[in-house]
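Structure first, commentary second.
One protein chain is absent from this view; the other protein chains keep their places.
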Amino acid sequence: MYFHAQRYINEIAADEPDPAAANALQEGLGGQFGEMRTMMQYLFQSINFRGAAAKPYRDLIQGIGTEEISHVELIGTTISRLLDGSPRYTGKLTDPLDTPGAGGATPLKIALDESNIHHYLVGAQGALPVDAVGNPWSGSYVYNSGNLPLDLLYNLMLESTGRLQKCRIYEMTDNKTARSTVAYLIVRDQAHENAYAKALESLGVDWNKLLPIPKTNAEQFPEVKELLDLGLQSKQYSFDLEGKSEAGRIFQGMSPSKDGTDLDATEQAPEGVPSTISPERLEEFSPGLDADLMELIQATAEMELADVEAMFGPVAKK
Amino acid sequence: MYFHAQRYINEIAADEPDPAAANALQEGLGGQFGEMRTMMQYLFQSINFRGAAAKPYRDLIQGIGTEEISHVELIGTTISRLLDGSPRYTGKLTDPLDTPGAGGATPLKIALDESNIHHYLVGAQGALPVDAVGNPWSGSYVYNSGNLPLDLLYNLMLESTGRLQKCRIYEMTDNKTARSTVAYLIVRDQAHENAYAKALESLGVDWNKLLPIPKTNAEQFPEVKELLDLGLQSKQYSFDLEGKSEAGRIFQGMSPSKDGTDLDATEQAPEGVPSTISPERLEEFSPGLDADLMELIQATAEMELADVEAMFGPVAKK
Amino acid sequence: MYFHAQRYINEIAADEPDPAAANALQEGLGGQFGEMRTMMQYLFQSINFRGAAAKPYRDLIQGIGTEEISHVELIGTTISRLLDGSPRYTGKLTDPLDTPGAGGATPLKIALDESNIHHYLVGAQGALPVDAVGNPWSGSYVYNSGNLPLDLLYNLMLESTGRLQKCRIYEMTDNKTARSTVAYLIVRDQAHENAYAKALESLGVDWNKLLPIPKTNAEQFPEVKELLDLGLQSKQYSFDLEGKSEAGRIFQGMSPSKDGTDLDATEQAPEGVPSTISPERLEEFSPGLDADLMELIQATAEMELADVEAMFGPVAKK
Amino acid sequence: MYFHAQRYINEIAADEPDPAAANALQEGLGGQFGEMRTMMQYLFQSINFRGAAAKPYRDLIQGIGTEEISHVELIGTTISRLLDGSPRYTGKLTDPLDTPGAGGATPLKIALDESNIHHYLVGAQGALPVDAVGNPWSGSYVYNSGNLPLDLLYNLMLESTGRLQKCRIYEMTDNKTARSTVAYLIVRDQAHENAYAKALESLGVDWNKLLPIPKTNAEQFPEVKELLDLGLQSKQYSFDLEGKSEAGRIFQGMSPSKDGTDLDATEQAPEGVPSTISPERLEEFSPGLDADLMELIQATAEMELADVEAMFGPVAKK
Amino acid sequence: MYFHAQRYINEIAADEPDPAAANALQEGLGGQFGEMRTMMQYLFQSINFRGAAAKPYRDLIQGIGTEEISHVELIGTTISRLLDGSPRYTGKLTDPLDTPGAGGATPLKIALDESNIHHYLVGAQGALPVDAVGNPWSGSYVYNSGNLPLDLLYNLMLESTGRLQKCRIYEMTDNKTARSTVAYLIVRDQAHENAYAKALESLGVDWNKLLPIPKTNAEQFPEVKELLDLGLQSKQYSFDLEGKSEAGRIFQGMSPSKDGTDLDATEQAPEGVPSTISPERLEEFSPGLDADLMELIQATAEMELADVEAMFGPVAKK
Partner (left out) sequence: MYFHAQRYINEIAADEPDPAAANALQEGLGGQFGEMRTMMQYLFQSINFRGAAAKPYRDLIQGIGTEEISHVELIGTTISRLLDGSPRYTGKLTDPLDTPGAGGATPLKIALDESNIHHYLVGAQGALPVDAVGNPWSGSYVYNSGNLPLDLLYNLMLESTGRLQKCRIYEMTDNKTARSTVAYLIVRDQAHENAYAKALESLGVDWNKLLPIPKTNAEQFPEVKELLDLGLQSKQYSFDLEGKSEAGRIFQGMSPSKDGTDLDATEQAPEGVPSTISPERLEEFSPGLDADLMELIQATAEMELADVEAMFGPVAKK
């Protein structure tokens, strides 16, 4: 059973809208080696897991899988923020909003010039379940052979490829919103690389100096360095509400990346930051409430408030 | 941010393996109107939601979306149980297990005769992210127009279609394992129908006697009736760990299904039942540990136990 | 602009339900070389056609394209009839219909044993836009290079392949419902082969004795022979309401199949037979009207009737 | 059975070529909520319809479905016109046309810079059966549950989403060719919204002030306003050649959009405008006739003319 | 540049037709982890390879890639043989062959009952580029990150998964035709596992006792044992016509499977067996030559023979 808190797993830095960067990040969300893929792959591997004696491996996979849902939420929100307001229409955006062609251009002209027109046409300046060339995510990506060493080997390769692609995305843009999330995911992918590499170590493999893959100087990227200094590449949260995860039996001891750190699986979850809601975008007819509907929503809220105050007394307004 | 508890959201009844029923249930997992779809659709709608004034709608969608992850876990596990052990090989299943052709047939002969050979060939008698004819789940299923009334209308239609298909699956099989989960999901889909219908009521629509869709006598199915008697069709959990969900502002008052109940969103989550791990299946090379690897796993476990006992004293063995 | 008459282009023979035959026919509807493909390919070739001097070629393609829409209607209806009532549930089918498990089996048990479970689970014993292994029809099938000789060559190959596949389907089943439509389409595909072959003749090609493809004794199939005796393989209708089609400039003279007939494009359309509506299927919740909704529909109908009678006097009831 | 007239359902305004606008319109043709989808969905719903008592609903769906074929023709032709001539090659376009690189650029250089290179490489400056990011149309889009209220609810959502996307496309471009067709389809989608909303009203729903969706000021777009003033949002044609459609039993009375108009289903079809054929495009090898083949076509035409004149006397040349 | 010899890479044992086994083998041909995938993946990795210093790794991948083309040929031919003649029509198969329904059944009735109807309907009892549930092979399967350790890790996982699936297929059928090819591919997949594992060893990894994956007793399958006794799991051919491959710098020394053998890359290619051509199948209209066409083919052959004999004297007939 899954639960939710209205918090993002990491902070997203503020910067200008940047739809090209948003589109590059789509690979990290809906691409073959993105967060939707890891989330679903580990969910299926947990559901179909066999062998009670191997429970610590199941719990390791399940814990990482739970984290990946929060990663989907994080990178999806980052894409949404990079798109939000990007049309920068120079005409007058009032209600009625859609005076055609005011200001010498049309309100959504940008959609014709950017990487994925669907960001404006199918979605409303928000994230989509597709990769950076617009291919929809596919269930055929999910790998779950049912053979433990093979599943672990695949997961190691998957996390390494995700990290490789995010390093490349980092080199494509210097937008701070994009880089803050990309840097965080580079480090967390490395933590997951360590997790699967360690699990394979427990089955006999010695990685010598091969890890992490890719061998990169990503540790010199400022945003990455900051997180490495905090040791985030060697930490694995359980996200387990009842303390039953045995993942710590594997995720412990010297890091297979040989970076001098020890693996640590004792924390339940990071603190995170409060989540927010994006503003309305009239040019997208989003959320699409006219004056009448707004009134209905407002009325509902006030009636509810009245009920609450009737029972508990005056409420401090937000 | 998401969390997990090692519990299933509902109990799964025991019965014989039944791969044909398992395959029918795949539609409810990986089909166009299955649980992976609702889970992803509501996750994206929550991420991309616009308009702070409409927060109760966002929270309603997000809460249902969180429940859907547990539904994926529930129906995936149900499929896995229906497949587990289905080959019923009459030869001797020992180690070495794979004496070819012993007992007059081959260990996985069943795979050639059943609905989806991938259940035995690609997976190891486990659930797959595909529908009942083997199409992989696709990101193109996700609908998130960014227009609130449209998104709500789609969600209502989506839940109703999911419920329609599950009623049809109920009529395809009398396997108790399959029916216990199908019945639970029929009732929960109706709760979600009520949620989206009520949200549209708050925007002005009067449904009269149209709901629930489909008009069916599903309430006379014994497994369904039991859950309706508990009022599960009129209850919505928040799954919110910090009590910040405002979904209750919408999910309250008379049910739009006009069944005489009132909607109730005050509980955080159902109790659920402890989750379990399936046995090894040697004929699938799953989990694929030979004696050497088993020994390594055992050693790891014992070493860990020794550490624990050194610190805290003797531990009661499971 | 397109118009419709409530008539099928050919009669569909009556026989027992046969879901396996229905599934084979799906290839002729939604397969890569089926009627949806020819319909869409010719529609796009007509829309994008270039060169006013070549108008007779455009009109030939457009006329055949219009016929293909009626073929989609014909083969879709045939599939629907082959599926309708196929569950043959031995329990009591009353209202409330869905007494679970009555009669020792479940009402839709058949769905687990037949070729495409979606015929019962996603559709309601009706045709689907998929091929015989369940692949959805794809826009990538459509060929429209814009080079006239190439488009004609492709169309010739397409019709021949369609005819080849229908000859194979004929050999898979002896269900009369299936064979009546398959035989009709074999002959009409041959007419279209002749049309494109003749168009290429007008550009210089001499086919000698290569046509028709496949060389087959299909002409000895009784249902086919009957239609050949009527000369349906050498006739092309215009389906043009205003008599502006110039297709007859090409579709004339000796048949390229060298069967002794002359091509004839003088008729507007065949007579066809009146279309019908299938009965309700309660076990599919189709059309899904309960007593209340039925009453509303009835009321609407009666009120309408009253209006009509008020104006025009008594109406003879159907 | 279907028929055709060589007329477009609405006039297409003239303007400059605009391949970016053409690509945006592809969503309206081959997108998940475009005209190919509505056309196919209603065709399948008509074929598989159940329940003779509900014939007016079948006829309503069938009539709208027939109109959608003309919409495919209209938007496809619009895209073709927006692409036609867009390369604007500055070199000498003669026969032999393809002197490479004349004029300092290559004849199809534009293909590398525009939204969908397939418009020049796979097609010949013509419409394709794909959406605005190049995904081919898929049969998996078609929804036909067989449950009447659900199918109506889906159709209402489908038309509303189509209209929402076309409003967004309107805001992306001010090309007159594009806007004339987009405006027409915005209004016709609203008519179809009204049709399905009214059908649901007849089953009990009261929409209050929710319709139309999206709430927009599209009525202030000049091209849209002109059509609304003609009442095109409240009119539904039957396209039925034999007057057997009973759709008017539903499509009557006050518009569910509450815009003060009454619904009217008494006309068979709009007048439309004569269709045309695009010019040859040598740089695309389209139609690909060289001098020899041109001569053959000409000869065919003249021979035909001679026959006609022999029978009927001199013919006035076009 | 590639060359061909009219020889299969291994002998295919004779046995009865078996379409269910043929379908299981489709996974090994067109599945996500089948031979088309390895062939294409290694071809792309060779084409895009970077780093002259790493040429031995390129040559290793290229050599294995070349072998995979022969594997596609081998398993495709095996599937074709398993399908060939499977209809076993009890009617009279004469020319004219297609007397409908003779013998109490129809000639291709089997197609309705077997795993993939396309084997009879789209193909003519031959192999298809699809997997065992009918999904067409996809270019999205190909992995080529451009990072050498990652590509090697993926290839190791890919070969191991291919071998796991073939072990499962072995357990599904005891047909000798199927098993002879499956056994050969199990052993060759192990050789390729060894190749990629050894390449990773050269980069520092120590696999200890993890290999081969899956740990299985496949070595006890009689057909497999025979090949292992010949050491085929430790041999890698170059298939290089000019002796320029440096793969032997890696594929040497102790096998990473620790089975006591040494790796050997000194041979160019196995001997193979002469390839053959399947008989005509009239019920499939394959090859579709009627008497006239046969005569033309024969005439061509004889004329050619006459020419040859005119120049070189009498030729011994086959």
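General observations
Every chain is named by a letter (A, B, C, D and E) in the order it is written, and numbering of its residues begins at 1.
To be clear about the criterion, a residue touches a chain if its C-beta (ideal position, glycine included) is under 8 Å from a C-beta of that chain, and two chains touch if they have at least 3 such contacts.
Computed from a predicted structure; not experimentally measured.
Partners of the chain left out, restricted to shown chains and counted across the full complex, are A, C, D, E. Only one of the listed residues, E:S86, E:S145 or E:S180, touches the absent chain: E:S145.
Across the entire complex, the residue among E:A14, E:I277, E:A291 or E:A310 in touch with the chain not shown is E:I277.
Counting the whole complex, the residues of subunit E in touch with the unshown chain are 1-9, 30, 36, 40, 43-44, 46-56, 58, 62-63, 66, 69-70, 72-73, 76-77, 80, 122-130, 136-140, 142, 144-150, 202-204, 239-242, 244-245, 249-250, 269-270, 272, 277-281, 284-289, 292-294, 296-298, 300-301, 304. Within subunit D, the residues in touch with the undisplayed chain are 95-101, 106-109, 111-113, 116-118, 120-122, 134, 136, 283-285, 288-290, 292-293.
For subunit C, the residues touching the absent chain in the complete assembly are 32, 135, 138, 140, 145, 147, 149-150, 153-154, 156-157, 160-161, 164, 200, 203-210, 213-215.
Criterion: only the chains that are shown with their structure count from here on.
Taking the definition of touch as given, a chain qualifies here only if it contacts subunit B and subunit C alike; those chains are D, E. Separating the centre of subunit D from that of subunit E, both taken as means of CA atoms, is a distance of 48 Å. One finds 23 Å separating the Cα centroids of subunit C and subunit D. Counting partner chains per residue, subunit A shows two or more touched chains at residues 122, 136, 138, 140, 145, 147, 149-150, 203-204, 284-285, 288-289, 292-293. Under the stated contact rule, the graph of chain-to-chain touches falls outside the line, ring, star and complete shapes.
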